[in-house]
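Below: the structure, in structure tokens.
Note that this complex is displayed minus one protein chain, with the remaining chains in position.
After this line comes subunit A, so read on.
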Amino acid sequence: MSTVVDTHHEHDDHHDHKPTGIKRWLFTTNHKDIGSLYLLFSFLMFFAGGTMALVIRAELFQPGMQIVDPHFFNQMTTMHGLIMVFGAVMPAFTGLANWMIPMMIGAPDMALPRMNNWSFWILPFAFIIMLSSMLMPGGGPAFGWTFYAPLSTTYSTDSTALFVFAIHIMGISSIMGAINVIVTIMNMRAPGMTYMRMPLFVWTWFITAFLLIAVMPVLAGVVTMVLTDKYFATSFFDAAGGGDPVLFQHLFWFFGHPEVYIMILPSFGIVSAIIPAFARKPLFGYASMVYATAAIAGLSFLVWAHHMFTTGMPVFASLFFMYMTMLIAVPTGVKIFNWVSTMWRGSMTFEPPMLFALAFVILFTIGGFSGIMLAITPVDFQYHDTYFVVAHFHYVLVSGAVFSIMAAAYYWLPKWSGFMPDEGLAKLHFWCSVISVNILFFPMHFVGLAGMPRRIPDYALQFADINAIVSVGAFLFGFSQLIFLAVVVKCMAKKGQAAVAKPWEGAEGLEWDVPSPAPYHTFDTPPKIEAPIR
């Protein structure tokens, strides 16, 4: 393989003409540039959404109203959710897809590079619109990220129009990204890169892209209905006009549940790349991983009403959605089993990417278990809209999705920047994060079970101690991320130990065949794949 790499390098030298300065980034069609833009943007949004989370936790440090008024508190919970979902997690995965998928399948770039540029560059505008809506009279969106009607129709302020427009732009961006991923994977694989030889990160993203294409248009539809209900006298969700507010929840969660898998399937791919690399064993059960991912994606369309058990569903419907939800635990269990089996008798080492991947497996499983608890219809009546739900989805999204993104960043930073992430700082970041994330989210289970409701700026006195602990955890976790920022900045500033082409001994995949940092153009000549790369 090294001979191939060398020819690339010479090739690149006279091909590497790119505009400099701002123009390079504005007009770039290079998948690596766009991947970096996505990742940096999501990092910025991660800090923006995180700051809002700290406003929430500062207010909840003590019972009573201290820092912000309730309306602003509602804006914070809403914007925190929207930014983390649409601004941090989803763009981070798209960034990883842009960087890694072409290199992993031996393609020179994404299939639709100009559309790729668009799908990134409309995103900052969407968030400028959404964030600036907070400056409007009456404030920004304050109806929760789920924007249930009639909160978002009858009782919302005029910033709702901006919210709807911003969601439309984010949706268009995601759909374009998904189309690009599908076309790239289907048409641009190197000779010999059959579907069942693709790395799991490619597979999981492939399935995620189909989920995006299936549900982002439904989200676009439902925000459009909110817009017309509010401004154009339609009555989709207004009982007075013959509509039904419960219909909103059905439509929203028809999008919303596949959406949560959009935010976790790529994580499965990342962890499936990292664990074999540091256990120095091929991934256990590759084919079952692929089928399990597809099964999860398929089931995700049949479980949406488990978010709505308390809306008064007939018993039959409740049972259907309860059993379907529990069924998801089977393919998910297959995955956990495969990761553990991959590690079994492996020669494990614990570099920063592996630490985050291991924390992912354990903490995501905890989030999965509380998910099964929530799936049980009768007990969901107790858990519904309490901090137990908050604890559940933060375990799967923060110590799940976000940890996997951090694992991916540490794993591939040598390839992106050409420099090894500072191991001492990275380990410090890991231990600070993994301890504080549990101080932050674990006690939420208890206040939730004891009945503390979500999205309320005040609470009963008996919850005071646990909330104080949670808030301390939140600030520790938030400030721990500055260490991550330091590691990334250090790599970007080209400081530290230079990385070799394959800095992780057990790593497999085409991306490690190109030098570090990856040259601007890779695989202009497709590599020939003779054996499965896992």
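Everything below uses one rule, namely that a contact is a pair of C-beta atoms (placed from the backbone, for glycine too) under 8 Å apart; a residue touches a chain by one contact, two chains touch by 3 or more; residues count from 1.
The criterion applied here is as follows: contacts and distances are computed from a predicted model.
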| item | value |
| --- | --- |
| Per UniProt, the name of the complex member that is left out, chosen from "Outer membrane lipoprotein-sorting protein", "Iron ABC transporter permease", "Cytochrome c oxidase assembly protein CtaG" or "Oxidoreductase" | "Cytochrome c oxidase assembly protein CtaG" |
| Which residue of A:Gly21, A:Pro137 or A:Pro314 touches the chain not shown here | A:Pro314 |
| Among A:Ala48, A:Ile122 or A:Ile213, residue touching the chain not depicted | A:Ile213 |
| Residue among A:Ile175, A:Ala294, A:Ile439 or A:Ala486 that touches the chain left out of view | A:Ile175 |
| Those residues of subunit A which, in the complete complex, touch the missing chain | 107-108, 111-112, 175, 178-179, 182-183, 186-188, 190, 213-218, 220-222, 225, 233, 235-236, 239-242, 244, 246-247, 250-251, 254, 312-314, 317, 524-526 |
